[in-house]
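The structure appears below as structure tokens.
What you see is the complex with one protein chain gone and the rest in place.
Each chain carries a letter (A and B) given by its place in the written order, and its residues are counted from 1.
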Amino acid sequence: MSTKTLVEIKDLHVVYNTDEKTVYAVNGLNLTINRGETLGLVGETGAGKTTTALSIMKLLPDRVGEIRQGKILLDNIDITRATPADMRLIRGESVSMIFQDPMTSLNPILTVSDQISEVLDLHRLDMSSEEKIKKVDEILKLVGLSADRKNEYPHQFSGGMKQRVVIAMALACEPKLILADEPTTALDVTIQAQILSMMKELKQRLNTAMIFITHDLGVVAQICDRVAIMYAGEIIEIGTTADIFDNPNHHPYTSGLFGSIPDMTKVAKRLNPIEGLMPDPTDLPNGCKFHPRCPKCMEICEAVNPGDNIDGTHTIKCHLFSQ
Amino acid sequence: MTEQKEKQRIVVKKKSQIASIWHRFKKNRLALFGVAVFVSMLLVAVFADFIVDYEKDALMQNMAQRFQRPSGEHWFGTDNFGRDLFARIIFGARISLFVGVITISLSLFVGSVIGASAGYYGGRVDNIMMRIMDVFLAIPQMIMAISIVAALGTGMMNILIALSIAQIPRFARIVRSSILTVKCQDFIEAARACGTSDTRIIAKHILPNAIGPIVVQATLSVASTILIIAALSFVGLGIQPPTPEWGSMMADAKSQMRYHEYLIIIPGIFIALTVMSLNVIGDGLRDALDPRLKN
Partner (left out) sequence: MSTPLIETKGLKKYFKTPKGDLHAVDDVNLKIEKGNTLGVVGESGCGKSTLGRIILRLLEPTAGEVLYNGKNILNYDRKQMLDIRKELQIIFQDPYASLNPRMTISEIIAEPIKVCKTITNKKELNDKVFELMETVGLAERLVNTYPHELDGGRRQRIGIARALALDPEFIVCDEPVSALDVSIQAQILNLLMDLQDQRGLTYMFITHDLSVVKHISKDVAVMYLGQCVERTDSETLFRNPLHPYTQALLNAIPIPSLRSRPRSELVIKGEITSPINPRPGCRFAARCPRATKICTEHNVELKEIESGHFVACTLY
């Protein structure tokens, strides 16, 4: 593993074992993330993005979630083999997570300052109390909140501010990797703009790597260096932002996603949605998982799952691009 | 052709919700055990006359046979009047279950009407009703039952009234909170948008969705009612002798505990078993009804 690579995921398979059926959430995921890089993980509901993030944090639901196969290397540590005790040290310190809904991700009975310092209490045993108080003030300023408000409770803050607190908690120990699971989806668009602008600044300042999960391609264009598009538990296309937004070659699903977005700059009569729905994860189709909905489906697509077709930084998993 | 197919499908539909609830309930071994116990009690209570003879075994005194320990002839032994304990236990089941179920049905009905109106209309109606309920809730059930019985006199009817009144507030509260939860959901607004009347909204949209906690509370209330009846009888305010009732049987046997402990233990076991089985059923129902199938 080169010194540039922070995270390496190899052939990850994650399932959810329910009473009746098995849900194949992630099916053979391969991904590398470099230090300081922001990777956008794009996909619709059920694509497996949150499951991937939870696997890296080993926060899959107890009896139900299972990493069946594969390896996740975080800074050369094999997460898949880590014990719960190891993971508790890693979480918050090396990796932290920002969840989607700021309304429910903060403990309503603890003050903001208590919640941020909790992270420090757990991981920074070397810090004295005064140092921790100073650090809390520092982080609050970093995320654009006034230190005067640190003894207030979550319900006294608006949605955007709560999300800033959540981000402050995630940054407290200056982790190497942040997993942001749709952090701005629940926010108003003007607040989203503020938060994204702040996150861009912090990203540069702290050189933290980030996996930014979203379904919004607009947000991806704003903040990400590389983009991976997920469908039915696999990454079907990955590349730099330039590859995804400017390159004419795309996986048909990606083209479909772009076609579904109402474009403000054009006047179109009807949108071009992708027909059908994402496949049932308990009953995935053979061959390419997108083939039942693909307008360019060929015979081989129904039987054989396509491999990666690599073109420099741009990889597409589609038979259309096989050499 | 499609009409026939549709009719078939419509019949199929009704089973589905109850079927999936039963399916989840089945997985709870303890709850199933509870059902088995309770149903057996129920059957025994209903068919009591076919098993033993009321006059001969439960009521008639037979001093020659008094204080017999459990044997082949008298499965549970005999009491201080020579009456067969087994027969008295079986008829006692009838009383307990009968009073329990009737009481809860009454309080459920009255409590639901109060709770539904309070929850749905809110404002002053809600305030007034709930404050009255609070007054009732402030008085412990036992004390309230005792006071009412003391005022009205003993006897089956009065006990039923007393216990029903004691249980009404609990149901009113639960129904009210269920309604408050469901009331603000969008589908209620959708119903109002096409002019649905309040009664129809409550009956067709709100109550079916609020029924979970109500059913659970009902099973638990039957259990506590049985306990209260037993306690009332134990202090002499409940069912009067010679009618067999588990609590009064235990009261009678109080002074005989030293040498004829079976007289107090056996009715006690039956009370405990019935109450426990109901509790377990209630828990099982709560689990089975709760998981909103949002996979």
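As a working rule, a residue touches a chain if its C-beta (ideal position, glycine included) is under 8 Å from a C-beta of that chain, and two chains touch if they have at least 3 such contacts.
The structure presented is a predicted model; accordingly, all values stated were derived computationally and were not measured.
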Omitted chain's touching partners, listed by label: A, B
Missing-chain contact, candidates A:V64, A:L89 or A:I261, resolves to A:I261
So one chain is hidden, and I want to know which residue out of A:V64, A:L89, A:A221 or A:A303 touches that hidden chain in the complete assembly. A:A221
Write down which of A:S158, A:N207, A:N286 or A:T313 is the residue touching the left-out chain. A:S158
Quickly run down the residues of subunit B that touch the omitted chain. 2-3, 6, 9-10, 12-13, 16-17, 185-187, 189-197, 200, 205, 208-209, 292-294
Residues of subunit A in contact with the chain not shown: 44-45, 158-161, 188-194, 196-197, 215-222, 241-242, 245-246, 256-265, 267-268, 270-274, 277
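The working rule: only the chains that are shown with their structure count from here on.
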What whole-number Å value describes the gap between the mean CA coordinates of subunit A and subunit B? 51
